[in-house]
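All protein chains but one are shown at their positions in the complex.
Right, chain A next:
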Amino acid sequence: MSETDSAQVKRAPAPPAAPRRPAPAGPLAGRWRWVAIALLLAAACYAPFQLVPFHVFQLTMVLVYAVALLGLNLLVGHAGQISLGHGAFFAVGAYTTAILLDHWDGMPYPVTLPLAAGVAFLLGLAFGVPAMRLRGLYLALVTLAMAIFLAPLLKRFEELTGGSMGLTLAKPAPPAWSGLAPDQWLYFLTLVVAVAAFLLAHSLLRSRVGRALHALRDNEIAAEVMGVRLSSYKTLAFAWSAMFAGAAGCVYTWVIGFVSPDSFTVNLSITMLAGLVVGGLGTLFGPLLGALFVMFVPSISQDINDAAPGVIFGLLIIAVMYVAPTGLAGLAERLIKKIPRKE
């Protein structure tokens, strides 16, 4: 009963007369959290007008990965399941979009977003059914298998998927009224999707459903006797999580304008999970921080040592986990707490 013991130790002497002020749930609780988000959003709207197109593209990709990690965070960080194959859902979203745009002339690209998300959702539901019976390493293995068999599968149906050559598409062009450059238009499209995804995930987690997911993560048996049907919620967590990854994949296709099996290797799935853990599991800003990490740290590693970027990247992950075992979001929270507050 180590949990009980630590709870006993942590307990502060409770003064019965004067109830102590309840500690805030986190340093970024309540109003300040929204101020931080508003500032972040303002900076996100301002940035593309100040940066060169390549950097705008990099930021766009950060947002794409952030949406995917948001989905993975639902599953891993909030529902306590594991997936080593989320790149597959990302790929399914990307390929659904590419196939739709490639085979139907005049298909308006915004339509592909709900369709790609929907296909990924259904696939997630289908995978969620076996997944609800598995846990830990077994679940990790099954999801890893999903990521492994995807690339050969995509090479098979050449007429549909373009085989190993992949599919090349025209990127969405900015409408004349916007007055934006192509890279800026893509950036703002992605930003809108990312903000919508963020709001959706946030409201999902604050609802009864979110509480059910947290309950099954923290104590499966207690959750069940509270009336949470484990099988439904585990399956749904998988499906929702896949839906976000699928939406991210769709936006990826818009932004890159090209899909091929080699873009969605097992490496992508592993990187996504690593990014999320580095960013901070189950936190609000973890997916964004994780996306920044997976986007920029590989190129920083390249700068440090041209010969072995992989090694440097790995070492950096180890270094981050050593100083911030709860991820970058946890580290930020600890640092903010150290700032002395005026009463």
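Basically, contacts are C-beta pairs under 8 Å (C-beta built on N, C-alpha and C of every residue); 3 or more make two chains touch, one makes a residue touch a chain; residues count from 1.
Operating definition for what follows: contacts and distances are computed from a predicted model.
One chain of the assembly is not displayed; among "Cytochrome bc1 complex cytochrome b subunit", "Branched-chain amino acid transport system ATP-binding protein", "Ethanolamine ammonia-lyase large subunit" or "Aspartyl/glutamyl-tRNA(Asn/Gln) amidotransferase subunit C", its UniProt protein name is "Branched-chain amino acid transport system ATP-binding protein". Among the residues A:V52, A:L137, A:A176 or A:I221, only A:I221 touches the chain that is left out of the figure. Seen across the whole complex, the unshown chain contacts chain A at 1, 3-4, 6-8, 10-11, 14, 19-20, 22-25, 208, 211-212, 214-215, 218-219, 221-230.
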